[in-house]
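Of the protein chains in this complex, one is absent; all others appear in place.
Lettered A and B in written order, each chain numbered from 1.
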Amino acid sequence: MSDLQTPAGAPGAASDDAPSTATAAANASSAGAGGRSFLPKSTLLRHLLVLALCAVLAVLLLEGTERSTNDQISRIAFYAIAAGGLTLLTGLNGQISLGHGALMAVGAYTTALMLDVDGDPLPLAVIFLVAVAVTAVVGAIVGVAAARLHGPYLAGATLALAVGVPGLTLYFSDTLGGEQGINVRAPRAPDWFVEGIEALSGERGQGTKWLAYIAVACLLISYFLLANLMRSRIGRTWRAVRDQEVAAELAGISLGSWRVLAFVVSAAAAGLAGGVLAIVVRLTAPGSFLPVLSLSLLTAIVIGGLGSLFGALLGSVLLVLLPEWARDFGLEVLDMESAQASQAAFVIYGLLLVATMLFAPAGLVGTVRLALLRRRAARAMSRAGGG
Amino acid sequence: MEEFLSLTLGGVVNGSVYAAFALALVLIWRSTRIVNFAQGSMAAATTFIAVAVIDSGQSYWVGLIVALLAGLVMGALIERVIIRPVEGGPELNAVIVTLGLFIAIQGAVALFAGVNQRAFVPPFSNIGYEVREGFTLLSLSPNTIWTVAAVVVTMLLLIALFRFTRLGLAMRASAFGQEVARLLGVRVGRMLTLGWALAAAVGALAGLLIAGDVSFISPTFMDQLIVFGFVAAVLGGLDSPIGAVVGGLLLGLALNYVRGYLDDSLLGMASLVILVIVLLVRPGGLFSTTPARRA
Partner (left out) sequence: MTRTSRRLVSVLAAATIATTMAACGGDDDSGGGGGGGGGTAEDNEATDPGMTEDSVLIGAHYPLTGPAAPGYSEIPTGVQAYFDFVNANGGVYDRQIEWRYLDDGYNPTNTGQVVNQLVLEDEVFAMMGGLGTATHNAALDLLNSEGVPDLFVASGSSLWDNPEDNPYTFGWQPDYESEGKIIGQYIAENLPDAKVGLFLQDDDFGEDGERGIRQYIDDQIVAAESYTSGNTDLGAQITALQQAGADFVVGFNTPIYTALSQLTALRLNYQPEWFYSNVGSDPQLVGSLLERFSSGAVTGTSLLEGVYTTDYLPTVDEVDNPWVQLFQRVWDESGQEGELTNFRIYGMSQAYTMVQALQAAGRNPTRDDLVAALEQAGGDFEGPALAPFRYSEDRHAGIGGMGVSRIGADGSAEELTGILITDVGDAEIEEYDGEESTPPESGIPDEEAIG
């Protein structure tokens, strides 16, 4: 990132190198994993295997837990889908976005409007595809502007996007429902699903569960696609655009269009996330897409470990569960009134964010991977020494 | 014409409020290359400290001084204890730290001061001057003059500090190149702390000016300012105090025309459009000292 000609100070230079150090662990360790003998050599096959494994795990998880947990899983899923796209953009391509919540709004409103028709709406899969496409187009427009901006300038522009989009829903309240939003008719579970679940677990599959399955399926599919993309030639080019700008340009890579492409892919994920949010929350309203949503997504990917899909998932889990734990801690352990406990939850949550960054600066996944790498290196050293 | 005039004056007042906030962001950016998202809730905290002082029977001015001092201490403490470990680390980590601080401080203010709004009486009357029979200029009052003047004077003082004093020179040197500054005998760490302390004090001033402008404060009263202040700072180029003020005024004017001729709900979109237009012409902001990015 030599182009950000900050006064050649150490902070500037250090922050430029930083994303690469933070993600280095991620890159290195999966490369290492690819070398292990018991996993297939082909990236695609390996990812397919992981996908199948995760699908089985997801079914076990959804069938083994209560309905309230199912609902939480759906919520984690839509945050995680958006966070996955964002970690590709920020971790892999080095572009910051404080406006992904606004892109989720685009996907959510598209979904809500397409479900809100007289008669039968289109199949959900089609609607989601349209939502993804529409958001990708918006992402392309934003991306063209974003490709020319860097660091805080990009942060400022995307933050303005996060503030601007909810306002549009008020201005065009006739179509977009204004402050009270659009009610979303959540799709009913089809018969085969109800019967299937009954055969599987002896319980009737209900609405919440159906939505959870949809959300998790979207999560798995999007992560599968993102993972393959990140390991492909395209992913490598993005990393080159991030780390070795001049070299990449010399090699004939057009920096601008690759940055725009990263934004489009990441926006597409946000669009899908918005679609899932719409059916899970059963409402799209501007209050759901305030700037705090965008900031939460960024928090999730950094806490989880920048550039890692697993990190994005982990961060999203914390995003949903941490505030709840913090509140229950205030309610039950500190024996506070509900209002006080809610304020205290914010204090606890905020301090936890700070503490994570101070003590695990590479994020949860990054820190664990770094520790593993270090151990492996130490073992290799001692082995080399012994032999 | 009259409407245009009052919208313009209102824009200048709002703009100087954004500028005050942007100045604080610029100071921190200059010293540590961090965008401080906690600025808003830090300023809310110092404002509530000032309110407590004023409530105890002291004058506004005593409250102002206490708030500025509280800002200095808070800024220095936060830099030394929390920011120092992430300085020079990944850029985003610092962002997340300031976001965490933002959330925690806002929660703490609400815990101590309660969530309810309370009145904040400005030091001077904010009743507009009557220009002619039946036409009062809302934004031309003793208090708005104080607000604009305070911001301009703060900007001038900061420029003077950086241009004409050894301390300012040392701060600039630390911001410009830590290694070189260190070689020249500048105690860089101390300068960074000072940068944060100064920024938090300017933020405290901004908080009180904004409180006087909006009349009612609650722990979240600075939330909107974070966005507009940040946009103003970015418009100005993040590096320059003049840029912050010009950016603030430009944004204030533009948003007030949108408010007057279009609709409140378009303010966010309008700030995005202005920002994109300016940044597409000058990717480093209006007063950037760094060369513009290659296309």
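Worth a mention:
The rule is simple: a residue touches a chain if its C-beta (ideal position, glycine included) is under 8 Å from a C-beta of that chain, and two chains touch if they have at least 3 such contacts.
Computed from a predicted model, the values in this text were never measured in an experiment.
Here one chain is not drawn; of B:Ser141, B:Ser240, B:Ser271 or B:Ser288, the residue touching it is B:Ser141.
Across A:His100, A:Arg231 or A:Arg327, the residue that sits in touch with the chain not pictured is A:Arg327.
The omitted chain makes contact with just one of the residues B:Ala52, B:Ile145, B:Val180 or B:Val214: B:Val214.
Only one of A:Val280, A:Ile303, A:Leu322 or A:Met357 touches the absent chain when the whole complex is considered: A:Val280.
Contact with the omitted chain, checked across B:Ala110, B:Val151, B:Met171 or B:Leu286, is made by B:Ala110. Subunit B residues in contact with the hidden partner, per the touch definition given at the top, are 2-3, 6-7, 10, 14, 107, 110, 115-119, 121-122, 124-128, 130, 136, 138-139, 141, 143, 214-216, 218, 220-221, 223-224, 256, 259-260, 263-265, 267. Panel shows subunit A; residues 60, 63-64, 66-68, 71-72, 75, 167, 170, 173, 178-181, 183, 186, 200-203, 207-208, 277, 280-283, 285-288, 290, 292-293, 320, 324, 327, 337-339, 342-343, 345-346 of it touch the chain omitted from the view.
Quick note on the criterion: only the chains that are shown with their structure count from here on.
Centroids built from CA atoms put subunit B at 31 Å from subunit A.
Subunit A contributes residues 3-12, 14-16, 18-19, 21-22, 90, 96, 145, 148-153, 155-157, 159-168, 170-171, 256, 291, 295, 298-299, 302-303, 306, 339-340, 343-354, 356-358, 361 to its touches with subunit B in the complex.
Against subunit A, in their complex, subunit B makes its touches with residues 29, 32-35, 37, 82, 85-97, 99-108, 110-111, 115, 175-179, 227, 230-231, 233-234, 238, 263, 265-272, 275-276, 279-280, 283-285, 289-291, 293-295.
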